Every structure is written in structure tokens, then in C-alpha cells.
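What follows is a structure written as C-alpha cells; I'll ask about it next.
Note that this complex is displayed minus one protein chain, with the remaining chains in position.
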Amino acid sequence: MTTAPALGTPGMPGGPAVTDPTVTVTVDGHEVEVPVGATILEAAEKAGRRIPTLCHHPDLPDVGVCRICVVEVAGQRALQASCAYPITTPIEIRTYSRRVRQARQTIVDLMLAEHCGSCQTCGRNGNCELQDLAEEYGSDHFRFGHRTEPTRLFDTLGPSIRRDMNKCVHCLRCIRTCSELQGVGALGVIGRGDSTTMSPYLTLPISDVVCINCGQCINRCPTGALQEVDDTDDVWHAIEDPTKHVVIQTAPAPRAAMGEEFGLPPGTPVTWRLNSALHDIGFDKVFDTNFSADLTIIEEGTELLLRLYENLVLGDSSRPVPQFTSCSPGWVKFLEHHYPQLLPNMSSCKSPQQMFGALIKTWYAEREGIDPADVVSVSLMPCTAKKFESGRPEMTDSGHRDVDVALTTRELARMIREYGIHLPDLPERDFDDPFGTATGSGVIFGATGGVMEAALRTVVELVTGRKVEEIFDHADITPVRGFEETRYAEITLPDELGPVPAILDGKVPDWDWLKGATLKLAVVHGTANARKVLDDIVAGGRFSECHFIEFMACPGGCLGGGGQPIPTSVEIRKARAQAIYGEDAFYGETGRVRKSHENPAVLRLYEEFLTDGPCGHRSHHLLHTEYTPRGTYIATNGRGVGDGSNR
Amino acid sequence: MTMLPTEVVQDNADLIEAIDALVARYGNDRSALIPILQELRQQRRQISDVAMQVVANRLGITPVDVQGVVTFYHFLDTKPTGTHVIHLCRTISCAMAGMESIATRLENELGISFGETTPDGFFTLEWANCIGMCATAPAMLLNRQALPRVTPDEASELVARLRAECLAQRSGNGANGAAHGSAHGPADGNGAPDRTSGASGPPTGA
Partner (left out) sequence: MSVRTPMTLATIEAEQGLRAALALAPEEVVATIKESGMKGRGGAGFPTGVKWGLAAEAPAPDGVRYVVCNADEGEPGTFKDRVLLSELPDLVFEGMTIGGYAIGSAHGICYLRGEYVYLLEDLEACLARRREAGLLGRDVLGSGFDFDIEIHLGSGAYVCGEETALIESLEGRRGEPRNRPPFPVVSGFHGAPTVVNNVETFAWAAAILARGADWFAHIGTDRSTGPKLLSVSGDVERPGVYEFPLGVSIREVVEAAGGGEAKAAIVGGAAGTCVPARDFDRAISYEDVSTGGAVIVVGPWRDLLEVAENLQWFFVNESCGQCTPCRVGNIKLLEGIRRLRAGELSRRELDDLVGLGHTMQIASKCGLGQAAPNVLLSIIEHYRAEVLGHIPVGAR
């Protein structure tokens, strides 16, 4: 069995090593050596000087528009924006001077003059870069006035995102996020000068355009201009209603990040303490989304094997390969808009959130003898798109709305704080039955490559009949881990394969056709990267030969989701990934199950409820779904036309 | 890029044809965007919602990107403009030479404010910033042709004549009516600054 990361994949190690030429600059009298092309901001950081920034974000290309980061460069009349000044020659930089201080103060004052909003009623109070700057530069009054009446668009119509342009500081981070990081292009700059706004096409509500609800723009907005739709009131009302049975499922990615909301360093897992908090708040049961992640793996793995059989043996390509994963609702909507012709490649599996929702209001309610109409099913997700997903009309297969409220990490953190508990102080507590025991495979769903790795663990064992540990150390399938934009791996199956296991009985006759076969796999995160891979597939390139591709809408996978704590950066996302892989490893160390098809609760589900097996009739009804080709044309019906003009 | 929905294609056949012709002429890369929009504005007096989306589709960019460009430039209009578009310069040399009284006269004659189009669709009134006619201020552009040294009375006469022409054209009386977007009246022969008369600049006052 071999694994071969493909050559030429951006960011793959082993590429030609280039030693960059360097240049020595002076920062406040200290000499530092930086690579040619490094920015003044980077040089200053190296010299131990912090320069304030606003439009700069480590995930995004710089535009140099807010001007808060201006510094002196010797010999230049004007100040220079340090974030956008690439150093090519030895220069002398002063990060602080009377002119710099006055300029920064004035710029903050101007931002405050343009800004309309009050901190007390703002979701970003206490975590707002504009607030920080105002404090840092000692703004003690509104020197250039202050807008008290909102005059700009406040869009509250969408299921996931609220946009209050009265609080916008025009940093363009959202636009760069949406077009360059995510490749969506739902937002743009409209108008000119003072009337410039960051806006969807024709200043339509964000829910009417090609936005995929990924929330990445929220994570990078320095202010309260972009926020998630807050659904916490609905949850409080349910908890306070004695007739309701309120359950919550928690996904792995929020658990790896929630600690950040309570002052813990990124990468501190709080899974078990969170369970206590949720009970304290008043949830009747706390379940682990990993349960349905395991279920997803079995359903999706089976679907993959069936697709391969259909395509490779039966010559039937009505369900083509590569099969695309379908657990990221932002990614699903991305494909529906931008590549509807590839929807047949999308796995029909619902996401773990929705599978769980459908089971809670059927199997669970039945077992517990509760009227499903009285069950309020809440989910804790890293993701704003989950809100949209839970409201999709097709997500009612249980006869009810499968998931009533999808909360983000940030919303739940607010509830916990509001309740008056300090998460880090709580005792640890297990998940509740009957879904209690999950596996490590479910946990790693939260990181890019996780679904792939989990699926491989299961598929390899189902097909070979051997333990995956015999093939990969500790069952860690490292070629699919990492943060490169796209990862490509090949796994060659042995010539000896096992018998078809019971769980797949009757679905395929044997594995003969897979003997010695090479499975080609890819892992993609961030929809801008997805776009590259999809274009390659459309053009019949290398990725079109893949069998299975994991796509996640968000950079880093779910742990970088749009509902996660702010701020975000590659370092923070890596720390969260460590927490996730740590939890998976913990399952191994403590003898817990790490492979989805060994999850006893899942096996019981197939025995008791989904009796015709994975991808069987009942599972199809409850756990699988269909997609809507949406396209990119924006039907405006005359609304908004002519709006946002420059006059 | 995905396809446009069939009903959009059916309902806008001539628009799409016009855009495709422009794309054939200017190419489909990004630098063709502004020439295409300029020409489209010229042909159809407006760059409509559908037009922006079709152009975006053909150039492989997003509609909001196209709208961003359209709303950046004063001469690209999303709203339909009138048969005749007047841009009155409101910058300093013209302001010092009596722009205000021309502005008032135009607003009164047309019954609209700057930024608006008359209900009959004959006129759109816009501000311009310095149009490089400062030596012959106050100046305006009529259908993008420069008119030097405008007086309030000339402005009234101009409006009256153009309106009459438009009406004649509309009622079919004006067989060779002139509502084709070029300048008339005082503008005649002056549509392009007249080099021999000195009206457009130096040697000025000579």
C-alpha cells in the first residue's frame, strides 16, 4: 500500500528550495534583515514594534486603505502605509513620530465620525478593533462629529448573516474574504467616494445573491458591521418552556474553539466541561454530533463504494465519480450556484447535523416516548451556513423541522456568559445516551481532511477486512492532513481483499474489482480552492480522475468556520486542529473507538431502526437529500435597479 | 461560469445580441469591460440590471463587480437617461462665471432637479465637474458635446428647441426629426469645440 502526495500541489514540501534575497532596514534605529518584498509591517514586527492595523488581515492580500498603520520613511514627504509597502531597498523607518501620532489619532476620529452604532447594543462590544483603536488613541470626544441616525443599509433578512453598514469602516476585508479567500464574489464595492458601500449586487439582501452563508466575512470584519443572525432568544424560550424537551448536539470544531471565548488559549479543548455548562443552562440532553458524523461516514462510504461499483463495473455513470462530500452547507450552496452541472457528483448524504436532527425527532423521540412536536432540537455548530441549512425546506424528513435552531460557537458562548458561568471552572461530564459514545473519526470531521481520513479508515477496513492500524500507524492517515490549499493522495489497495462485510450484504457481490486498485483522493478547503479544483474537473484535468474529494467551504475546515470565535488566523486554526487531533488521539489512548463502523450506538441504530442498512430505504428517506441547481443569475424582479448610483 | 436562465435569454434576446457583438469587438477579458459598458450606455441610454449580469457572464466576472465599475464612473448610468443629457459644469471657473443662474434656469425650464430625468423622457439633467472649458465659462456638455459661454436665455432657447424637436419626432411630424442624441441650436457647428471661432479656447478673446 502506497500513498503519494502529488507533485506540484501548492505548498507541498519538497518543492525547489529558494533562498530569498534579503535587505537590511532600520526600524526606530534598530537594524533588521528582512526578505526583499517583506512589508514594513513585517519588518517592524521583526524589530519588536507593534504597528496598529485595521484593514490588514493575515489571511488576506493587503490593500492599504484604512491608513491607520502609517509610518515615516526617511526621505519621503508623505507617511507610508506599512502594511502595503514592500521593502526592496534599505530604508529607514520610524514607526512613531508626532506626525504619525497625529495622523493615527485623526484617522480614528474620522472613523468614529463615519460610524453609527452604540457599543452597549453591539454584538462586538469588547471584541471590536475600532473600539480598541479608539481606546489606544485616547479618543475622548467625537472631534469630527458623530452620526446618530442610521442612514445606511441594515440587512436583517438573511438566515445567517446580518449586515449593518452603519458600523462599516470600509476596510474591505469582507470583500477580499468573499472574492479572494472564498472565490464567491457575493460582495463588492458599489458607488464612489462618501457614498461607497460594501454591498451585494444592486444592494439586494445578502440572502438574494450568491452568498453561501459561510460567514468568513464575519470572522474577518473588525467591527460589528457583520454579525451572525442571533438565535439565542429562541433557545432561551424553549428552555424556559416546561412543555419542551430541549436537546443539543455539539460539533467537534466549536469544542476546540469555545475556550477562546473564555480567555483560554486557542487549541484548548473544552468538550467535557461544555457538557456540564449545557446541562447547567437547562438543556435536557447533550449529544455528540460525532455520532452522526460516524453515521455519515458509513452512509457516505457505502455510497462511495456503490458509486465506484456502478461506474467501474456496471458502466453506469448516472451517479458519477469523483464523489464529493456534502457535509459543509456552504460548500453545498457554492456548488448549487456555481457548478450546478456537477451536482450529480455530490454525495446525497445529509450533513451530520441534519442526519442527527432527523434521528432525534424519529428514533430518539420514539425510544423516549416523547411527541416529536415537543422536542426542540438545537445544534452547536462552528458555522453560520448551518443556520441556512437547517431551514432548507427539504430538511423536514422527520415530519418536523429536523433541526430547530443552529447556534454558532459565539452565540452559545454568549448564552453561557449570560447564565453566569465561567466555562473553564466547570467539572467534566460525558455525553448523554443513547448516542453517547462517539468515535475519534467523528471528531476529526472538524478539521480539513478529517472526513476523508475518517472515511478511509472505514472504507479500508470494510474492503480489506484488516485493521487499518496495520496499514497506517495508529490509524493516522497523515497524507490527507495539513493546511495546504489542496491535498491529493493515492491509496493502492492490496491484492488480497476481505469478504463483503455483513453491513454491505447484498449491495455488492464481491471486492474482486477493487483488488490492487488505486484510490485517488483529494482534500480541498476554502471555496476559492474548490473553484480551482472544480475548473480542473470541468476541463478534464487531474482531479477529474479522482474517486473521492472532500470539500469544506471554510479555510481549515469546520474549525475555521464562520461561527467560530473572532479573531482568526492560520496559527489559531492550526492550534484548533491540534485540539481536534488531540481528542481523536485521546480516543485511541483511552481505548475508545476511533472508527465509525465500530461505533456501538451506530451499530445499534442499524439493528433497531435503519434495518435495511446504509443507503437503504429508510436511511434514504431520513439521511439523504437532494440539491437545487441555483445558478448565478440574480433574479431581481426590478428591485434595486439603479440603487447605489454614484449621484 | 454558469449559463443564463433560458427565460432571461428569451426575454432579452436583442440586449444579449448587442452585448455579444460588443464582446466580439472588444474581447472578453477584463480590460474590455469599460469600452463595452460605454458603448452599451451609448446604444441603450442605460446599463440595466440584466445588461450588467449578461456582461458579467460573458467576461467571467461577478455582477457586483460590474456594478462596482458602473457606479464608479459618472458617465455610466444604470437608470435610463433622457433623449438629451445635459451636464452643467459646476466647478470654480464656471461657478465664478454665473453657473448658478443657468442651473436655476435649467431646473425651472425642465421642472426637474439635477440627477433627474423629465417624465417625458426627453431630458436628463446632471452636474459635471470641470469639463476643461474654463476659458469659455460657464460651459456645459449637451449629449457630451461641449457648449461654451452659455447664458440663461440660451439655455431656455435650447431646451425649447430640443423639446419641440422631440415632440415633433414623437408625433411623427418630424420626418427628419433630430432626437438622435446630437447637439443642435447654439450647439450647431459647436458640437465639437470650434477651432476657427476660438470659442473653445485659445486663442481666446483674440
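As written, the chain order gives the labels A and B, with residue 1 at the start of each chain.
The working rule: contacts are C-beta pairs under 8 Å (C-beta built on N, C-alpha and C of every residue); 3 or more make two chains touch, one makes a residue touch a chain.
Everything numeric here is computed off the predicted structure, so don't read it as measured data.
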item	value
Visible chains in contact with the missing one	A, B
Among A:K46, A:R99, A:R401 or A:R542, the residue in touch with the chain that has been omitted	A:R99
Identified contact with the non-displayed chain, of B:P5, B:P35 or B:G115	B:P35
Contact with the hidden chain (one of B:L4, B:V54, B:A103 or B:L141)	B:L141
Residue among A:C66, A:I93 or A:V332 touching the omitted chain	A:C66
Residues of subunit A in contact with the chain not shown	62-68, 70, 77-79, 81, 84-86, 88, 99, 102-103, 106-107, 110-111, 113-114, 143-145, 169-170, 172, 189, 191-196
Touching residues (missing chain, whole complex) on subunit B	29-35, 37-38, 68-69, 72-76, 90-93, 95-96, 127-137, 141, 144-146, 191-193, 195, 200-206
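In this text, only the chains that are shown with their structure count from here on.
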item	value
Subunit B - residues contacting subunit A, complex	1-5, 8, 48-49, 52-53, 57, 61-65, 67-68, 71-74, 77-79, 115, 126
Parts of subunit A lying in touch with subunit B, wherever the complex brings them together	179, 185-192, 199-202, 209-210, 337-341, 631-634, 636, 638, 640-642, 644-647
